[in-house]
Every structure is written in structure tokens, then in C-alpha cells.
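Only a single protein chain was left out; the remaining protein chains are all shown in position.
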Amino acid sequence: METLQNLVMGMGLAITPTNLLFAFIGSLLGTLIGVLPGIGPLATISMLLSLTVALDPVTSLIMLSAIFYGAQYGGSTTAILCNLPGEATSVITAVDGHQMALKGRAGAALATAALSSLIAGCIATALIALLAPPLARFALNFNAPEIFALMSLGLLACVIFSPGSFLKALAMALLGVLLGLVGSDVETGAQRMTLGLAELSDGLSVVSLAIGLFGLNEIISNLSRPDGRQVATQSLNRLWLSRKDFGAMLPAALRGTALGSILGVLPGGGMTLSTFASYMLERRIAKDPGEFGQGAIQGVAGPEAANNAAAQTSFIPLLTLGIPASPIMALLLGAMIIQGIQPGADVMIKRPDLFWGLIASMWVGNAMLVIINLPMIGMWVRLLRVPYDILFPAIVIFCCIGSYSIGASALDLVIMAAFTGVGTFALAVGYPLVPLLLGFVLGPLAEENLRRAMSLANGDVAVFIERPVSAAIIAVMVLLMLSFVIPMLRRARSANSEA
Amino acid sequence: MKCMIARRAFLGAALAGAIALQISPAFAQAEYPNQPIRMILGFAPGASLDAMARLMAEPMAEYLGQPVIVENRTGASGNLAAEYVARSKPDGYTILFTGSGGIVVNPATYTNLNFDPIKDFTHIGSLGNADIMMAVHPSVPAKTISELVDLTKQDPKRYKYGTSGAGNTMHVVTELFKQRTGAQIEGVHYRGQGPLTPDLLANQVQISFGTPGDFRSHIEAGALRGLFVMSPRRIAVLPDVATASEMGFPELNRRGWWGWHAARGVPQPIVDKIRAAIARGQTHPVVSEKLRAMGVELEPEAQADFIRRIEDTLKAYKDIASAANIRIQ
Partner (left out) sequence: MLAVKNSRDLVAGSILAIVGLTTAYLGKGLSFGTLSRMGSGFLPNTLSWIVVGLGALILLRSLFVTDDAPEWPRLRPFAFICLGPVLFALLIGPLGLMPTIMVVAAFVRCATPQKITPRTFVFPAALAAGCAFVFVYLLNLPIPLWF
């Protein structure tokens, strides 16, 4: 009952004209930067930080948060239309979303992304309102051994469920981990595989990697086809979802929401992991897994929902404990400090207006995002009809600016070009690219936490099975491996007995 | 298309403020400054350093009559930015804003820097100071430094420390603590304070050095305990936490700071003009209040004192780092 009263109070704050206006500006700006590759919410929020000093604390947080979750909406647009993931979290959306676009279902794919995000945003926000403190305490149980186990599970599942050769998927995942390890080592500061370049000491840029591997690579393969790019244009006008689409989309979005809500609370790579986890889950339980990779609507709905749910629940550690679980949250923490609010366990009690106003504004913001995005679908879809000889140079330029804008580093552009080459080569000889990217994102986290866990346990390996949560994750890994190996052995045995 | 145009107009209006702040009246002036000033940072947008720089950029631009553009050149813990400014023209149009870490800690812990913190810079002036303190998990029974040291000697594997980064200020003061007190602790390094705090709250590591801002809310909630501050006096936000001197370890007193530096050889009139612009920001009612909220102790300091402080601290940190064998490549 108290929660309800608080929510009503928060809603009263969220729908004041000023706060509505700034939620709208934030959502719009977030959508714009989400659509542009490379330009992320991190850079935008920090540039606006000094401007928001003049605003009321609640208003400023409402706007900055809206930019963040608005960017998650916008990120799917270029992923679907151009196979161009602007961030690691939209890589998996591009896989089936872009296939849908090529088959003339761009409108349906964009609508799926927007609606799944709305569903996820609303449910995850309700979770924050109802369960924030217990969820935050649950997240505190995730320390080095658990994070290591979880990241390893993510990598293992990705390799096992990857279509095509197991060996090649494994090789790409491990290569991704190796690439992720480039840069200075957290524990000793040693420069690893940096070729002596100081610019590489912070590692390879994930944006350059993703844009090169997927976005630019797509252009090369389009231009290499003898008959040019194939977009089924006849049905482009059908923008909305059919009843059948809706039936396939809704359960996937709900499952994605559940996965994203849990993984978003955890520290580190929760958001990226949740999109991949949702995709693997959907393919595993689908009636027709062969449809995945060819434009399955569940392959867009699940990951998009997971991404947006995780974006919302990643606020929980910040709002309840004052712990920023990601760089974006660290930035919002900074915004609170500038406003003279000391974030911590008591924000909910000391500043209920801030806590509940922000939560209520998340519903408002999510609704606004759908209202902003749905009418734009028609415009985006028309973008596909722009002659390709105009579209592709523009995409290349956007990618270059986006990649350059992150650190004003020419090296990032060269890395982007290099990974375009790597992607082209890998596809030519049948290596999958998704495990490479996931290894790149999760591998360094796994390594860091493995070493930390071992140091803190004085080298005792038992720490991984003595702790209940990490033991449970490891048990799931063992089951997963058995479910993969046993059918293989059985096949081998029956082949032998026949021979 | 209509919706697109409306969208742009709207964004334009929303961001007009952002642009207005950057464009100050551009009168052609013969004397400094007659072009925009670039304030170089070694950290990405989002770091607290970035927020401070952007806060200060406004009153400084107002005073100088030219835009002050904050430029993030990230990489190698801020060393790339320092190197870039050290190699820039000493004309006062390229200035480095950095914490004391970039100018006295990294040069002590990194083995292959391409700049000399004394010979390559004109040290312009400081913004203010940062307190450093030790927080422990409440399960640690020690209430004083001596009790903690005794505990660690009884069981050297029992208590672990965590730092916000190998080779940074907190790593060096942790080693300083070990060297001056004889405490026997081992530890791990994190990627910043963000991932470290949950492990500290969850009793994975028990001891950590940080700023009062890092720990304050957790100490007030009882989730951590402040053991001591390394400042000469008790600090206003945590008056219950004793100083190292009160516990009999005055040699542990250390403070960090933030300041501006340019390449060696900037003419003194230009330095004075930048210092005046800094002073304008330090006394600006809104900006100074926001900076205090971020944990900056604003304190005017003569340029000569600033330079002496840099030289003394650098020497002390070099001694600590070489005794502890901290060698970051």
C-alpha cells in the first residue's frame, strides 16, 4: 500500500509539465544518439551534465536517465536496417532483425523492437518499484567466483548453441577472449599484446570491433553480390505486426524481460550477456530453430526486451546502495553528487521524491519512446529505398565519425578497418562472428574475476564449489556440456556398431 | 519529413544552451587569449574529473572572454593526455587538467613515461585538495591503526585490501601504509571504485583506501567503518573518523589535489591570467558549491607553493614505489 502511495506521489512529479518536457527531450536525444553508431549515451550524458546543474535534481535525473534508455531503443534501428550494431548490446538484434528487413519486414522488425522494449521497460520498472532492495542484496552475493562462473557459462552456451562447426565457434570465442585481453592488465598494469602502442593500453574499442565485423562487412558482401543488394521492396508498406507475429513476439519478449531483469542487476557485462542469453534461450525452445538467423521474430523480441529490461534494472544498485554497476551508472551517480545528493542506502528514505519520481518517469519515458518511435518506423523503412550507392557511403562515413568520436583516436579507425577485413575473411571460410564478439566482451571479465577469486581465496580452487551461487552456475555448465556430449557419443557408438 | 524537421528544430532548441555556453563574444583581441583554449583531460566523459573540468570551464571562459573547450584524450591512465600537453606549444592555449595522480603518482609507478613531470611542464595552479581515508568492513574488530596492524601480523592471509587500480594513488598510499606501520596484508586491484565497493560491502576484501565521497554513505549506513583519515584535521563530512596523527602515525598524512599544467615555457603574464580565471571559478557561488559537494576542498595556493608541493610529493612517492617495487610498464 505504501508503495502505491509512493508511486502516486512519484507519478505526480513525473507528469509536471517541466518533467514531461525534459523526459521527452531525453527520450528524443537518446533515440537520436542510439541510431547513430558509436555516439553512445556515455558521451552525451557527460556533455549534458554541466548543463543540468541549473535544473532541479529530479528533472535532471529524469532527463539523463531518459537519454540512457532512449539510446537502447534507438540502437536497434540501425542494427535492423543496416546490420550496423552501434553497441555490443544490439549485435544480436542485427542477426535476425536485419534478415527480416531484407525480406521486406523491416517495419515489423522495428515495431517488434519498440513493443518488446516497451513491455520490458514497464515490467522492469515495476520490479524496481516493488523489489529494488531485495534485488540489490541478491546482487551483492555476486562476487568474483560467481561472476567468473556466469561469464564462463555465457561463453560455453554461446559456443554450444552456435550453428555450424563446434570447433570453429570455440576457436572464435577463444580468439575473442584473446583480443579482449589486449591492453593493460588490471592486476599488474603489464601491457599485454599492445605492440608497444600506448593507445592500445585501454584495449581495443568494442564499438570499432562491432562496426567493422558486422556493419562494414555487410556492405562488402552486399556489393560483392553480382545482382547487388537484395531488399524485398514489395511488402515494405506493411508496417504493423500480424496477429501471428504478435503471438510469437509476446512470449519471447516476456522471457527476455525476465532474463534481462535479473542479469541487469548484476555488476559488469550484464546487459550484453542478457541479450545473447535471451537469443540462445529462444532458439533452444523454438519449434523451428532453423528459422533463427533467417529472420525469426523471437530473435528480435527476446534480446530487445532483455536489453531494455537490463537497462532499467541496472538502476537498482545505484538507487538502493549507491553502487554504480556500469560506467553509465557511475555518470548518473556523478550527476547526483553534483546536485548535492549523496547516493547511498538512504536515498529512498531521504529523497523519496527523487527515487519515486525517477521510477514513475521511466514509465512515462518508455511510453513516450514508443510514441516517438512508432511513427518514425515509416520513415526508417523508406530509408531502405534510398539508392544503395548513396546509402552505403553515408553509412561508412557515419561509422567513421562514430568510431572517431569516442576517443579522437585515428587508431580506432584503423582497428575498425582491420576488423572489417577479419570479418570478411572469417565469413569466407565459415567462422561465425557472434562468438568472437561475445568472447571479446565477456572474456576479460571472466579472466579478471578468476584471478581475483583465486587471490582472495589464497589459491584454493574449492571456492568455486563451496559458494552456493557459483556452485549452482557450475552445475548448469556441467549439465549443458553433458547435454551436448552425450548425444554426440551416442551417435558415434551407433555409427560404430553399424560399421 | 515533417516529423524530421520538427525533431531537428526541437533538438536545436534543447541544445541551444549547450552551444551558447561555448560561444562567447569573439572579439579580435591582440593579446592572450585571442582563440579558444583547449582543456585536455586524460579520462573519459563520466569520470568525476570530467565533471569538474566542465563545471570550471564556464566561469573560466567567462573571465577569459574565449571559449574553454574540454577535450578528452583518454588512454594509459591519463598518461597520453599529459604527454600530449607536454609536447604542445607553450602558448597557454593547451592546458592539462589532472588530479595529482597524473603528475606525481604515475611518474612514480610507471617505468616508461615519455614525459618528465618537472622538466616538461609549467605548473599553473591547483583547484583544491582531496582527502584520503581508510575504510574497513565492520567485521574487522580493530578500532585503531595499531590494533589493525597487530591483527594482520597474527594472520597475514586473513585480511585483504582492494585498490581502485594498480599503480594509482590508492595503491601507493596502501603501500605507504604497509611500509610505515608494518601491516602484513595482501590484496587485489580493481578497475576503479565502482567494482571495488560491492566487494568491500560483501566482505570479499576488508580494507580499502579511497576518498570520503567513496565511502561516506556506506559509513553512515553502518555498512563500512571509517578507520582514519590521512588529513591534518578531521574532515567536516565525517567528523567521527579520527586522523592518522591522533592515532600516532602523523607520517601517514597525505592529500591529493587537482590542478592545471601546460607545456614548459608559458610566459608568466599568460600563467597569471589563467590563474585569475581559475580563481574566478573557485569563488563562483554555484560552481564552488557544486565542487564542494563533489569532495573538492577549495583552497587558494600560490604558484610557488604548488610547484614545491609537486616536487616534494613526487620524491616521496618515488621512494614508496621503488621500496614496494611497483613497476607498471
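Annotations
A and B label the chains in the order they appear, each numbered from 1.
The definition used in the following text is that a contact is a pair of C-beta atoms (placed from the backbone, for glycine too) under 8 Å apart; a residue touches a chain by one contact, two chains touch by 3 or more.
Computed from a prediction, not measured in an experiment: that's the story for all the values here.
Per the touch definition above, the residue from A:Ala120, A:Met454 or A:Ile474 contacting the chain not shown is A:Met454.
Among A:Ile349, A:Ile390 or A:Leu489, the one in contact with the hidden chain is A:Ile390. Among A:Val58, A:Leu127, A:Val177 or A:Ala198, only A:Val177 touches the chain that is left out of the view.
Considering A:Thr125, A:Thr313, A:Ser361 or A:Thr420, the position touching the chain not shown turns out to be A:Thr420 (whole complex). By the touch definition given at the top, chain A reaches the unshown chain through residues 32-33, 36, 39, 44, 47, 165, 167-168, 170-171, 174-175, 177-178, 181, 185, 187-188, 190, 192-193, 195, 216, 219-221, 223-224, 389-390, 392-394, 396-401, 403-405, 408, 410-411, 413-414, 416-417, 420-421, 424-425, 427-431, 447, 450-451, 454-455, 457-461.
Keep this in mind: only the chains that are shown with their structure count from here on.
Rounded to whole angstrom, the centroid-to-centroid distance between chain A and chain B, based on C-alpha atoms, equals 31 Å. If you check the complex, the residues on chain A that touch chain B are 25, 28-29, 32, 42-43, 45-51, 53, 139-144, 184-191, 198-199, 201-202, 267-268, 317, 321-331, 334, 337-340, 342-346, 375-376, 379, 407-409, 448, 451-452, 455-456, 458. Within the complex, the chain B residues that touch chain A are 1, 3-4, 7, 10-11, 14, 17-18, 21, 44-46, 48, 50-51, 54-55, 57-58, 71-77, 79-80, 83, 109-110, 114, 157, 160, 165-167, 186, 188-192, 194-195, 197-199, 201-202, 204-205, 213, 216-218, 220-221, 223, 286, 289-290, 293-295, 328-329.
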